[in-house]
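One chain of protein is taken out of this complex; the other chains stay put.
Letters A and B mark the chains as written, and numbering starts fresh at 1 in each.
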Amino acid sequence: MTKGKLDWQMDEHQNGKAPLSLQNVHVSYATRRGKVQAVRNVTLDLHAGESLALIGESGSGKTTLGLAIVRLLPETAQISPGVILYRRDGREVDILKLDRNEMREFRWRDCAMVFQAALNAFNPVLKIWAQAWDTAKAHGWHDKEAVRRRLVELLEFVQLDPKRVIDAYPHELSGGMRQRVLLALSLLLNPQVLILDEPTTALDIITQRTIIKLLRKLKEDQGFTMIFISHDLAIAAELADRVATMYAGRIVELGASEDIFYRPRHPYTLGLIRAVPTVTGGFEQLFSIPGSPPDLIDLPSGCKFHPRCAFATDRCKLEEPELEEVGPGHTAACWHWRAVEEELQRNPLHRGVLSVLQAISFNAEEEAVS
Amino acid sequence: MDIIRGPLRWLGTTLKLMTYNKAGFIGFLVTLAILLMALVGPFFVPLDTKTKLDKIYQPPSTEHWFGTDHQGRDIFSQIVHGGKDVIYVAAVAAFLSTFIAVTFGTLSAFAGGAVDSVIMGFTDIILTIPQFPLLAVLAAFIKLDNLTLLGVFLGLLSWPALLRAVRSQALSLKERDFVEAARALDLGAGHIIFRELVPNMMTYIVISFTLAMTAAVYTQVGLVLLGLVPVSSSNWGVMISLAWTQGAIFFRDAMWRIMMPILAIAVFQLSVITMTRSLELAFNPRLRTMA
Partner (left out) sequence: MAPILEVRNLTKKFGKGKETVTAVDSVSFAIEPGETVCLVGESGCGKSTTGRMVAGLLEPTSGEVLFEGKNIKELDSAGFRRYRQSVQIIHQDPYASLNPTQTVRQILTAPLLRHNKVKNRAGAEARALELLEVVDLTPARDMIDKYPHQLSGGQRQRVAVARALTVEPKFIVADEAVSMVDVSIRVSILTMLARLKEQFHVTFLFITHDLALAKYFAWTGRITVMYLGRIVEDGPTQRLITDPRHPYTQALLSAVPEADPELAHRKRQIELREAEIPSLLNLPSGCTFHPRCPYFVPGECDQRVPPLEPLDVGGRVACPVRKHEHVPLLV
């Protein structure tokens, strides 16, 4: 309970190693039809204090990967091969080797998962206070007063009125309030890493904004290390320092948020960006990605994106590309990333404030003329 | 050719899905075996009616698989012959009660308003009547010696609980978007009930049918046991009833005589109930089309 964010950040400086390292992680599910390859060969370092967004469509493996880190996968899932290293205070553990008790400790004290704020994320018959108290007790924290103080502090932090919320049942709260309570509860034992699964999905727009502001505060003021899992590119743009695009269980592109949004090098990332409108700015023609996400039991050969890819050649059908460096701190798994770069020079993305402002003024002129 | 291939494929898929649950499939096989025994068995196993005083109350042996009764007659042959009537009555009752429940339950949910109120009011009245005592009283006035009539009576009294369940299922299905789409397309009440609602309740209906059957078996055996239904032919219920009235429970020697029909009923009921696990899979539209 005493380790603050500073200790944490020092860790990385001291030994130069990331707090969370995924090495060659595979996750599969056994089903009647065959083996579902949900996550394949993911290698990733999560730096201290950074926020990383995992984006992708349904079936891309983003949620499975998040659940694998806290080992909350269903029993039919198998994580192997793979190593998930977690480092704290110069100590290093392989999460996949922890026993049941150690895992429970890890799950709240070191790494907390915040689920989508559906009602089923709560025990419906327990008041918020009881949920917090149960969690604290389960982790050997028996000082009722202290737990209550901590909870009140956290509820205030997430901008809820503790008096109103602490003795409420989950169903008495709105979706946005529930999401904030979940966030507060996940912070109860002061974890170092937060994994947020679709933190704003299914919430109203104005509520989404409240949550986004809160998460920014958590990131900027408290220096939390966070992983966002979302299908929504906007969440990545709003909150992430780095973005990883996932497709068919693999990370296909990884880079700083600006690199991903303005200089994507993987055709899938480019496709996603071209498919999503922004509300501010002029009209931009959008394009969807042809075809459907692949069947995870019967994956295509070679690059898994090739059946939907405009840049695909025969090589893509045969060989699956590995992530390669396409810029500083920016990797993409595509044989033709240079072609994507050229395509963007021919047809630039109308992104960034300048191009948006131009579009708006252009429209205004056009209207004035007509 | 297609006329044969269609149903054959349907059967194949059903069987394949039923194997997905092992216990359920075993239940299905045992049910099938008992049905075969009860329907076809009598042609191969003659009913033993000869009194053999030297063979009274024998335990099971290679000669008499289930032992012999108080007159030295073979119990196995009686079991083989005694299943048909019990199953027939139960099937008539289950069919009738399921039919009433599905038709009126769906109608009640779909029509709503006054129709719903009337149907539900009537259902509640029937539901409050204790079924077994009523049957017992009825048996005193009407001679229920006709098997079909007995089945009809059982069926006429056992639908209300199922109707309520079907209605609530239909009510929730009615709110589904695909039913709303059917309304927007003006496809008519018949289409909505029989094409949209009922197929989505199939699993439920099939399982309800089997459960109604087991319930009818018990009620029927109960009535026979109390001697309220003067069914003349030998059946499992009558076998227990006779053994009971002749005090079979007081002799250890007579154990086989009373145990065997009880066992036959228990195994039949158990296998039918276990089979529902497989039926649940077989009638799941999702699994069905994946297979």
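The rule is simple: contacts are C-beta pairs under 8 Å (C-beta built on N, C-alpha and C of every residue); 3 or more make two chains touch, one makes a residue touch a chain.
Please read all numbers here as calculations on a predicted model, not as lab measurements.
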Subject >> Among A:G49, A:P162 or A:G176, the residue in touch with the chain that has been omitted >> reply: A:G176
Original post:
Among B:D48, B:D85, B:E196 or B:E280, which one is in touch with the chain left out?
Top reply: B:E196
Original post:
Which listed residue (A:N41, A:T63 or A:T207) would be found touching the missing chain in the intact complex?
Top reply: A:T207
Subject >> Option from B:V30, B:L138 or B:L187 whose C-beta touches the chain left out >> reply: B:L187
Subject >> For chain A, residues in touch with the removed chain >> reply: 57-58, 159, 174, 176-177, 200, 204-210, 212-213, 231-238, 257-258, 261, 271-273, 275-281, 283, 286-290, 292-293, 351-353, 356-357, 360, 363-364, 367
Original post:
Touching the missing chain, which residues of chain B?
Top reply: 176-178, 180-181, 183-188, 191, 195-196, 199-200, 202, 285-286, 289-290
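The criterion applied here is as follows: only the chains that are shown with their structure count from here on.
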Original post:
How many angstrom lie between the CA centroids of chain A and chain B, rounded to a whole number?
Top reply: 54
